[in-house]
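Every protein chain of the complex appears in place save one, which is left out.
Order as written gives the chain letters A and B; numbering starts at 1 within each chain.
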Amino acid sequence: MSARGPVRRGWSWRWLLYLTLVLAVALFVLPVYMMVVTALKEPAAIDLTTAWQLPRHWNWDSFAQAWTAFLPKLKNSLVLTVSASAASALLGSLNGYAFAKWPFPGSRAAFAFILFGMFIPYQAILIPLFGFIKAIGLYGSIWGLVLVHTVYGLPITTLIFRNYYVEIPDALMEASQLEGAGFFAIYRRVVFPLSLPAFVVVIIWQFTQIWNEFLFAVTLSNPESQPITVALAQLAGGEAVRWNLPMAGALLAALPTLLVYVLFGRFFVRGLLAGSVKG
Amino acid sequence: MKRQRASQLTSFLVVLPSLLLVGIFVYGFIGRTVLTSLSDWGRDPTQALALSPVTRFVGLDNYRELFTGIIDGRFRQDLVSTVFFTVFFLAGCLGVGLLLAILIDHKPRGEAVFRSVYLFPFALSFVVTGTIWRWLLQPSGGLNQLPPLVGLPAGEFTWLTSRQQIWRFDWNAMPVALAVFGGLAMALLAVVDLRGHRREPRRRRRGLVAAAASVALLAWAAVWGRGWAPLPFGELHGFNLAFIGIVVASVWQMAGYTMALYLAGLSGIPEELREAATVEGASGWQLYSRVILPLLAPITLSAMIVLGHISLKIFDLVFAMAGPDNAYTDVPALLMYITTFRGNQFAKGAAIGTILLVLVALIVVPYLRSQLRREVDR
Partner (left out) sequence: MTRRTAWFMAAALVAALGATTARAEEKLEIFSWWAGDEGPALQALLDRYAAQNPTIKVVNSTVTGGSGVNARAVLKTRMLGGDPPDSFQVHAGQELIGTWVVANRMEDLSGLFRSEGWLKQFPPGLIALLSAKGGIWSVPVNIHRSNVMWYVPANLQKWGVQPPKTWDEFIATCAVLQGKGLKAPLAVGENWTVNHLWESVALGVLGPEGWSGLWTGKVRMDHPKVVKVWETFGKVLDCTNADASGLSWQQATDRMLKGDAAFNIMGDWAAGYMSTTLKLVPGEGFGWAPAPGTGGTFMMLSDSFGLPKGVKHHDAAVKWLKLLGSREGQDIFNPLKGSIAARLDSDLGKYNAYLVSAAKDWKTNTVVGSLAHGAVAPEAFASQFGTVMEIYLGSKNPQAAASAARAIADQVGLGK
């Protein structure tokens, strides 16, 4: 087998390589080990000095407790994430298609206009956003959050789709154009069928971002419409924290995105790469 | 021609709703925030939380207070903390990410497993990461209890609860320091432009302007700046050691992202290039420093921009790790939240938000401009 890097003679280098890699794995997995072990301990057994030891009795109770406490919030997060991902993906696809294949005078400026929204710190719009959502009566409703995440997801979804569509050769469109097909017809016939990988990338990316988001969630929701991140923060931020519950809760909260990551890792990485404006 | 016009119109109309939405939700709201930051909303308790608050225009008063008022020392420390945090966060992510990418680039066995492990923290919410690490960094447990497992004494560092601060400097020295720094930077720019590009009129003009600015700044620093103290008391700021815990957690989360970027970049380097370099006798180290790393420079830049803007607006991680009450790990984004929603100081919160925006814009806008301009030349 040909090693891709510079050829290293002998096994000593490989040995060092594997050692470093395994050490790094240990460092990365350490916190997860801690989380799982603590979640499985009985509250009375959680002591700072014995933090690293395996639990004596495996206490699945914390998971049960966290599950019942979090179930409604998990539902909220699911509704929020699925709706907002779908909406922002759809709009992003149309936008990306327009920018990539049908440029109009000023379309570059328009693209930059939208793109900048990807980078703004949300603290710079939080106060007026709050006032706006309240004014249209969506404060405390999950749909207020859906609206917010859809709009603020537009820049990144537009970017990803636009970069994807730019790679589609114009020749594919020309045949239909000669037949007299216009903007939407070509989208329906040629572009949309080719968009599946991009949709997967975008939806996975948005799913992760929206599921994990906290600032909007904590500002615009009430106890009924709270997503899971807010519930976790309140659980863990309380006083006299019995750490088994927050750890179990953290595990539950992380599970969906971790599942997405494990199952769709390839697309996840593509979304991540597409998110850096490489032009 | 008419067909083209019609389809251009359609294209514009398709994009229009998004333009409007972004126009309102991004630019419109930014405008509102800036306007709010110029008012006194929040100072008068009878108006702060009223149904229809009545506020007055106070110009840049909130900003003046933030930078030179006694009670906003916490904000100034937050700015300093953010600078330190950004530097360490970037160094950590780029360093660790590059190292891991290079290691994996050697195609070890089980490469996919290693990659997945290093990248999985990126799929977690900052709140989850913060919760886990908060537990890990408890002074009497967690990381401090690792050495005993191998027989060493337990760690004594107080991590997030540390009150220690190093590299302290006085805020009153800031104006002069900034002026000197700016003056030197301008001088450097002037030298580059005037020496190397004297023929090009645009760069010559830029060089002259830079030279003038440099002289003005340095002169001010030497003559007037020295006597001016924005604050009545000396106010020390520095690097809060409590941030070390935050840096560790955030690098843990984001190093995988950098690694993925670098891996993509490394795979884009043609095999022939590497072979050619090796054939010419480049040692492993030289291969990397002379050939590969320079080719990765655009990725480094891109990663720095993305990571930089994340670190400037970091909120969730700190909130979950240290709570909103720990002044030693405070960051501007968190301060904005508690100023607004606990202190009812909406105008001041808006001012902090605006300052955050300006900081982010300073690094993002030039980058976006250069990227998009390069695209046109494609």
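Basically, contacts are C-beta pairs under 8 Å (C-beta built on N, C-alpha and C of every residue); 3 or more make two chains touch, one makes a residue touch a chain.
Owing to the predicted nature of the structure, the values given are computational and were not obtained by experimental measurement.
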item	value
Contact partner of the left-out chain, one of B:G73, B:G182 or B:P298	B:G73
Touch with the omitted chain, as defined above, among A:T81, A:Q123, A:N163 or A:T219	A:T219
Of A:P55, A:G140 or A:G265, the residue in touch with the unshown chain	A:G140
Among B:L49, B:A276 or B:A297, residue touching the chain not depicted	B:L49
Those residues of chain A which, in the complete complex, touch the missing chain	130, 133-134, 139-140, 218-220, 222-223, 234-235, 237-241
Where the missing chain touches chain B, by residue	43, 45-51, 69-74, 138-140, 158, 160-161, 163, 165, 232-233, 236, 324-328, 337-338, 341-345
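Please note the rule applied: only the chains that are shown with their structure count from here on.
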item	value
Of all residues in chain B, those that touch chain A in their complex	3, 6-12, 14-15, 17-19, 21-23, 25-26, 28-30, 32-33, 36, 100, 102-108, 114, 116-128, 131-136, 138, 140-142, 145-146, 149, 252, 257, 260-261, 264, 271, 274, 278, 283-284, 287, 298, 302-303, 305-306, 309, 312-313, 315-316, 319-320, 323, 332-333, 336-337, 340-341, 346, 349-350, 352-354, 356-357, 360-361, 364-365, 367-368, 371-372, 374-376, 378
List of chain A residues in touch with chain B within their complex	1, 3-8, 14, 17-18, 20-21, 24-25, 27-32, 34-35, 38, 47-49, 51-52, 91, 94-95, 97-99, 102-105, 107-108, 110-117, 119-129, 131-132, 148, 151-152, 154-155, 158, 182-184, 208, 211-215, 219, 229, 232-233, 236-237, 243, 246-247, 249-250, 253-254, 257-258, 260-262, 265, 268-269, 272-273, 275-279
